[in-house]
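If you scroll down you'll find the structure; I have some questions about it.
One chain of protein is taken out of this complex; the other chains stay put.
Coming up: subunit A.
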């Protein structure tokens, strides 16, 4: 994907994003200074009311992940978003890569699995 297409896509989703999505983007942008960042609200794919901000996917490429094992990278992102996770985000799918890993993966992100009903509360 070209840089302009990526940033255009990011701007588009930012325009449509709710307050929690915007907050997540701001926090991760500031803390990770990422080469690539996508914050995707996947709530619509789940058994929750329309307009929810409960299920997110974060794709981040950052030098902050260098030398860190997978678990440490995820704990870093979880820590940055602890307020959102306390407040109502209850699913957070994370792809956390260094620039060289992202290049090797050719920017391909595995799709999130389909909902299977959840707790239906």
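Quick note on the criterion: a residue touches a chain if its C-beta (ideal position, glycine included) is under 8 Å from a C-beta of that chain, and two chains touch if they have at least 3 such contacts; residues count from 1.
Basically, contacts and distances are computed from a predicted model.
The unshown chain of the complex is recorded in UniProt as "Glutaredoxin", chosen from "Elongator complex protein 6", "Glutathione S-transferase", "SRP54-type proteins GTP-binding domain-containing protein" or "Glutaredoxin".
Counting the whole complex, the residues of subunit A in touch with the unshown chain are 70-71, 74-75, 78, 82, 85, 90-95, 110, 112-119.
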